[in-house]
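Quick notes on the structure that follows.
Left out: one protein chain. Kept in place: all the others.
Chains: A and B, in written order; residue numbering restarts at 1 for each.
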Amino acid sequence: MIYIGAEVIVSPLGDNAEDNWQALAENRSGIALVPAVGFNKEDIHLAKIAGLNGRLRFQQLVIKALIGVKACIDDSILTSDRTIVLISSTKGALDDNLHDQFGETCAAVMQQFNLAHLPLVISNACISGVLTLNVAGNMVEAGQYEHVIVIGCDVASDFVLYGFQSLFAVSDKPCAPFDAARNGITLGEGCGAALVSASESVFKNTPLQLLTGTSANDANHISGPSRTGEGLVRSVSRTMQKHGIGTKEIDFICAHGTGTVFNDEMEAIAFDRLSLPDKPLNSLKGYFGHTLGAAGLIETAVCMQMMRNGMLIKSLGYRNEGTSRPLNIILENEPKSLRTILKTASGFGGGNASLMIRDL
Amino acid sequence: MKVITAYCNLRADECLVNGEVVSRRDAGSDDSWFKQIYKQQELAYPKFYKMDVLSQAGYLASELIKRATPGISETYADDEIALVFANASSSAETDRRFIQSYEGGGSPSPSLFVYTLPNIVLGEIAILNKWYGENMFAVLPKFVPGFYLDYGGILFASGSRALLGGWLEVTAGGTDVLLFMVEEQESGMEFNEANLLHLSQRVAAY
Partner (left out) sequence: MDSLKEDLKKQIIEQLNLEDLTVADIADDALLFNDQGLGLDSIDALELIVLLEKYHGIQLTNPEEGKEAFKSIDTMAAYIRKRKEA
């Protein structure tokens, strides 16, 4: 069995999983209107962490998250040769060093925590987080490592904001995933982390089970979502098949739900094709914004908190049905015992990834 | 056993397939080096001109590898060829060009922005070939055979039947590209550390 636990979330809503959970339970969002940050000095909605400014923002977040994980585990495994740290990110410390966006952070983390191996960076656009958790599960399953600490992190930058503005993909209000009036993404920054391990005893709190998933390319377009959801359908069906899980057993779907017209429509088509449209589903982008390489980690950590607390969290920003295939979007928080959940992600480059978490 | 069935190196002045030079840079040409290869190899895919240098490199090398392994797309189902690429500087070269587009009076260019992620080259190859398999892009300090061997092993154990591996470092400072196809065969160049290091050093030597 592959265990996952010690989840940490650093976001505008707090520095740890508990504070973030408290905010979600109250349906508080980390998104705020930031004055004059747009390319033409427009006010833009962003989920920015207060006080996170200047150099080494990326490194600070990664270190903060790792300190958080360390406090939740038997910390002697950190320095073990059987442990590796994986970092999931799209743009890393781009603002610090364009030509080496990850090297300085990896070296600093290795030194500060006395790691046996240099952290490995995986950069696959918006599926990075889910993909990296799957890589971690696969590494543990194959016996390559006994413990894999996964950290997903991206920080806000003019670079990424201007880019999405140039695509006319930034929402003029806080993003509204799956809503009829959605019109784009809201960018966020943050960091999520968790430990994936072959050993149950290294976790201070009871871990959950990681049902490692698969990824699939859409083979359609580098920046436009597939019209058929083919890649997402293939990824999810392979993930479920791999573990012999039928649609009946899925209690909840944490979708990608960016809030763009075409992404959310693609996901609705895919979940319909997968015979999963009646499953309670949310997107967490209304709370955290789109945190890119961190999204898969932060959102999986929230799923784990939902399972631990037995509560479905409402999909913030959703009001009216806005996809050609209806979905069962969560309208209000609701107590519910969750045994098995599905987490998905889709992104630029045509990537789609999925994983499942199950309670012990 | 797992065997490297074809490989392609792109370096500053030469393009090699299975160790044989197939294109040489003409220093007198106005065309970029990658465009020279595209023309000399008589490739026809106009999207090539829109791609950033990472995607151009991945496109050229993967097309030449396909030529050297005829029938590869028919041999495997459309989701059985996994793509595992890496480099040291992510998409830094395109990132720099995108920053230039909006600094100094211009406006951010959407056609550059969409290439400011290192994994886009995987998407380009998947789109061209209609390959729906596993994709992964890692950013490593240098070419490490163990990365491909370890993750390749995982993918082969979980349903992938062929692996297109790649090291794609294309910066203002130089061109260091190696793509290799790994398949199950009875004999040939074994997919191991020594052979991968040997193939990569052919590039680094120049």
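Keep this in mind: contacts are C-beta pairs under 8 Å (C-beta built on N, C-alpha and C of every residue); 3 or more make two chains touch, one makes a residue touch a chain.
Bear in mind that the values here come from a model prediction, so they are computed numbers and not experimental data.
Asker: Given the contact definition stated above, which residue among A:L56, A:L118 or A:L167 touches the chain not shown here?
Answerer: A:L167
Asker: Residues of chain B in contact with the chain that isn't shown?
Answerer: Residues in contact with the chain left out: 31-32, 34-35, 45-50, 97, 107, 109-112, 114.
Asker: Write the list of chain A residues that the hidden chain touches.
Answerer: The missing chain touches chain A at positions 166-168, 221, 223-224.
By definition in this document, only the chains that are shown with their structure count from here on.
Asker: Which of the residues in chain B come into contact with chain A in the complex?
Answerer: 78-79, 83, 88-90, 92, 95-96, 98-99, 102, 107-110, 113-120, 122-124, 126-127, 129-141, 147, 150-151, 153-154, 157-159, 171
Asker: Enumerate the contact residues on chain A facing chain B in the complex.
Answerer: 39, 90-92, 94, 98-103, 106, 118, 120-125, 131, 135, 138-139, 141-142, 144, 159, 162-167, 214-223, 230-231, 234, 238, 242, 348-351
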